[in-house]
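Down below is the structure, laid out as C-alpha cells.
Only one protein chain is missing; all other protein chains are in place.
Chain naming follows the written order as A and B, and within any one chain the residues start at number 1.
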Amino acid sequence: MSFELLGEAIIAGVLLGCFYAAVSVGLSVAFGLLDVPQIAHPAFLVLGAYGAYFLGSFGLDPLLAGVLLTPVFFLVGLAVYRFYHAAFESRGTDAGLRGLALFFGIAFIVEVVLILSFGVDQRMVEAAYIGKSVALGDVRIPMRMLVAFGVALVLITGLSLYLSGTFTGRAIKAVAQDQTALALMGADPVRIKQWAFGIATGTCALAGALLIIVAPVEPGLGRLYIGRTFCIAVLAGLGSMPGTLVAGIILGIAESIVLTSLGASWAPAVAFGLLLLVLAVRPAGLFGQR
Amino acid sequence: MTGALLEVDAVTKRFGGFVALSEVSLTVRSGERLGIIGPNGSGKTTLINCICGSLRSDRGSIGFDGIDVTRLASYRRTRLGIARSFQVPRPFSSMTLAENIAVPLEYVAHRRSLHGADVSAEARSILARMGLANRADAPTGSLTQVDLRKLELARAMAACPRLLILDEVMAGLSSVEVDEMLKIILGLSRQGVTIMMIEHIMRAIMRFSERVVCMDAGRVMAEGPPDHIVQDSDVQRIYLGV
Partner (left out) sequence: MVERPAHLAVKRWTSFIVGAIAILVVALLLARVVGNEYFFFAGYVVLQFIVLATAWNILGGYAGYVNFGSGAFFAAGAYTAVALIKAFAAPLPVQLVAAAMVTGLMGFAIGAMTLRLRGIFFSIATVAIAVICETIVLNWGFVGGARGATVLQPPAPAFFTSYTRLLFVIMTLLAVLAVALARYIETSWIGRGLRAIRDDEEAAESVGVPTLKLKLFAATVSGALMGIAGAPFPLYMNFIEPTSAFSLNYAVSALAMPIIGGTASWAGPVIGAILLGSVQQIVTVTMSSELNVLVLGLLLVAFVVAAPEGILGLARRLSGKAGAR
C-alpha cells in the first residue's frame, strides 16, 4: 500500500472511528457502567435508523428525526430496564443465561418486526449533505462522514460532560463502582440505573440516524454492529467516554486500512478479530483496571 | 505432627491502586486452631482468597504441606487439601443438599472411583453429622441461615481437607446457634483438621483459637495467644475500639 493511500485510509478511519464511537457510547453506559448484558443495543441502533428513515419519508431531515426520536427511545429504555430489573435483578436470580437470552430475544424481535414492516431491502435517506463531498488537499472526504463526525463528537462530549459534571451523572458513574457510596449520596441505585439505561437507549435514536446517513441500512445490520459496538465498549474499558472515542478511532483506522488493502468483504471481520484479540490480551480494556 | 502445614510468605495483592495485602507472612502448624480478626477491609478475606486460589497474589509465595501452590488453580489446591467456606453462603442453588455434598465427594474425595449409590450414602452421612439428615433431599432455597452455614461447612468437609478455612461462619447467628457451630468446628479439630477461622464474634474466637492473628490495613498487626491479643494495646485501639 502506498503512503498516500495509507494517509487517506487513516483520515477516513478517524472519521469512521468517531462515528463508531457514537454508535457505541450507549453500550459503554449500559454494559460498561451498568453491567447490563445489552446485546440488543445494535438492534436499537438499527431501529433508530429506520425511525429516521420513516420520518424522512415525510420530508424530515434525518438528524432532526434522530433528535426528535431521542425522548421516545429514552422512554423505551426506561421500560426495558424496568422489565429487566423486575424479571431478574430484583429477584436476585442468575440473570446470566436468562438475561442474555432475553436481550437476544428482544434484538431478534426488533429485527423481524423491521423485516415485516420495511422488508429486507436496503433503505437510505435523503438530505442535502448526503452524496456531496469536500476536498481536503488531494483527498476527497464525503460530506456525510463529516456530518457524522461532527454529530458524534457533540454526542460523546455532551455525554461525557453530563457524566462528570452533573449530580445524576456522577451517581451513574458511582453505581458502577460503589453502591454504598451511592446510598450515602442519598440516591436510589435502581432509579439511577433505570435513568442511565434510558440515556443509553436514547443515544440509539441519534446514533441510528447517523447510521443511515453514513450508509444504507437493512434489518440484519445489527448483527454486524454487535461486533463493532462490543469491541469498542470492551476496548474502552468500563464505560470510559474518552476511552470509547479512542477505541472507536482505533477500530475505524483498522477497518479502513483493511478495506483499502484487502477489500470491502473483509471489513466486517476486523471488529470481531480485534474484539477476540482484546478479550485474549486485555479484557479490562485500554482504560479499565480490574 | 507439629510441622508447618501452611506457609504464607510476603504475599502482596493490589486492586488497581489499592493495596489489599502488603507483604503478609503467616505460618499455620499442622493441627492448629488459628483465629483471624481485624476490622472490615483489613484484608482477611483477600488473604483467604489468595490461599485458596480464587485470587492470584501479585508477589510472595504460598506453600502447603511443602508444595508451592502460589500459581496453582483453585481446584488443585482443594484436591491437595485446602477447603474453605464463603462469607456469604454460596450453595449450588439448583441442587438438593445431598447433591451439593456429592460435588466435592465426586471431584475430590473419590475422583470417579465410586458408584452413585455410595456417593449418595456418604453425602447423607456427612449431612447427618451436621444435623441436616432430614433435609438431605430439600432444595437449598428452603434453608434457614444457620442451616445454610452448616451446609457450607459440610460441603467443605466433604472435600476431605487437611486445612479448613472458615470465613465468618457465625455471622448473624444467635448465641445458641454460635455455640452449636462452635461445637461442630471443635469436633472437626479433634479429628485432626487444621482450622483457620475468620470471625468477628470475640466470644467464639476466644473459645476456639489456640493462637490469634490480628490484621489491619493489609498487614499482620499482632499475633499471639488469645488472651494476650485482647490485652494488646494496638489491637484494642484499632479493632476493639477501646
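One rule holds for everything that comes next: contacts are C-beta pairs under 8 Å (C-beta built on N, C-alpha and C of every residue); 3 or more make two chains touch, one makes a residue touch a chain.
This one's a predicted model, so the numbers in the text were calculated from it and none came from an experiment.
> Of A:L55, A:V76, A:I226 or A:I250, which residue touches the hidden chain?
A:I226
> If the hidden chain were put back, which of B:K13, B:K44, B:R84 or B:R149 would touch it?
B:R84
> Give the residue, chosen from B:A102, B:I126, B:V169 or B:V230, that touches the chain omitted from the document.
Touching the chain that is not displayed is residue B:A102.
> Of the residues A:G13, A:P37 or A:G252, I need the one that contacts the missing chain.
If we include the chain that is not displayed, A:P37 is the one touching it.
> If the missing chain were put back, which residues of chain B would it touch?
52-54, 73-76, 78-79, 83-84, 86, 90-96, 98-99, 102-104, 106-108, 112, 115-117, 119-120, 123, 136-137, 155-156, 158-159
> Name every residue on chain A in touch with the hidden partner chain.
Here the touching residues of chain A are 31, 37, 39, 83, 87, 93-94, 96-98, 100-102, 104-106, 108-109, 111-113, 115-116, 220, 223-224, 226-227, 230, 234, 265-266, 268-269, 272-273, 275-276, 279-280, 283.
Note that only the chains that are shown with their structure count from here on.
> What is the distance, in whole Å, between the centres of chain A and chain B, each centre taken as the mean of its C-alpha atoms?
The answer is 45 Å.
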